[in-house]
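Here is the structure we will look at.
As you look at this complex, bear in mind that one protein chain is not there, while each of the others sits in place.
Now for subunit A:
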Amino acid sequence: MPTWLSQIGRIRAPIPAALYWTVAAATFVIPAAIWWLASSSGYVDRLFLPSPADVAKQAVVLAENGRLWSDIGWSVFRVFAGFTLAAIVAIPIGILMGTYHIADAIFEPFTDFVRYMPAAAFIPLIMLYVGIGETAKILMIFIGTYFQLVLLVAAVARTVPIDVINVAYTLGASRRQVLTNVVVPASLPGLVENLRITLGWAWTYVIVAELIAAQQGLGFRIMEAQRFLKTDTIFLYIAIIGLLGLASDQIMRRISSKTMPWAETFDR
């Protein structure tokens, strides 16, 4: 038995990189192959299941007339704006929550309460208050991600070992210095990791917001395609949302390993 085979079932044991990426690629190729076989078999109505070729054709059409790029641009802009706003507010508040019990008392119970309200249920109110412009979509993403993110940041700040904080005091650091020079940098890797995960939710909420009230963007185009029974466009846009998510995830990973070479990482 080759050694890599015996490694597979071993808890947390690394496997060869080639094996890892072959398996990962297969998880994309196999569903695509099944899709292609099902659509070309003739058993399934093309209206319900367009072929990969139909979707590719539609991609070319929409790319050429520029609509694809403008839709991507709008959605990326909304995700970026809403998510950045959520992060800017959630990071300092979360760090304070994880550091001072009084901040925890102020924010945690209330956040837990709001967190369980479905963000999409706020849409009617958002439309009533700020209309259906860009603010509405950004607000939607903010509500959908802020309340989750702030709790995750607080949990990260709480994991900074007390001895690491104490040693800074014995080295002459003031409370303020301990907060800015110890708690904040010690929280960074966990913080970036959680930003990466919540970014996925921002993508969910931008589509929800666009499905309901928008004139452009990926979510809007999916809704419009449904009206005209353009299943190929729906397929294309759903795949693109996945690809954009995957790309932003990889970018975040890259930034994180480049800017924090000191962080302990999970070995593949």
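Everything that follows uses one rule, which is that a residue touches a chain if its C-beta (ideal position, glycine included) is under 8 Å from a C-beta of that chain, and two chains touch if they have at least 3 such contacts; residues count from 1.
Please note the rule applied: contacts and distances are computed from a predicted model.
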Hidden chain of the complex, named as in its UniProt record, picked from "Succinate dehydrogenase/fumarate reductase iron-sulfur subunit", "FecR family protein", "NitT/TauT family transport system ATP-binding protein" or "PTS mannose transporter subunit IID": "NitT/TauT family transport system ATP-binding protein"
Absent-chain contact - pick from A:Thr22, A:Asn65 or A:Gln177: A:Gln177
Hidden-chain contact residue, picked from the options A:Ile102, A:Leu229, A:Leu246 or A:Ala263: A:Ala263
Touching the absent chain when the full complex is considered, from A:Ala186, A:Val206 or A:Ala225: A:Ala186
Hidden partner interface residues of subunit A, rising order: 161, 163-164, 166-174, 177, 181-182, 185-186, 188, 260-264
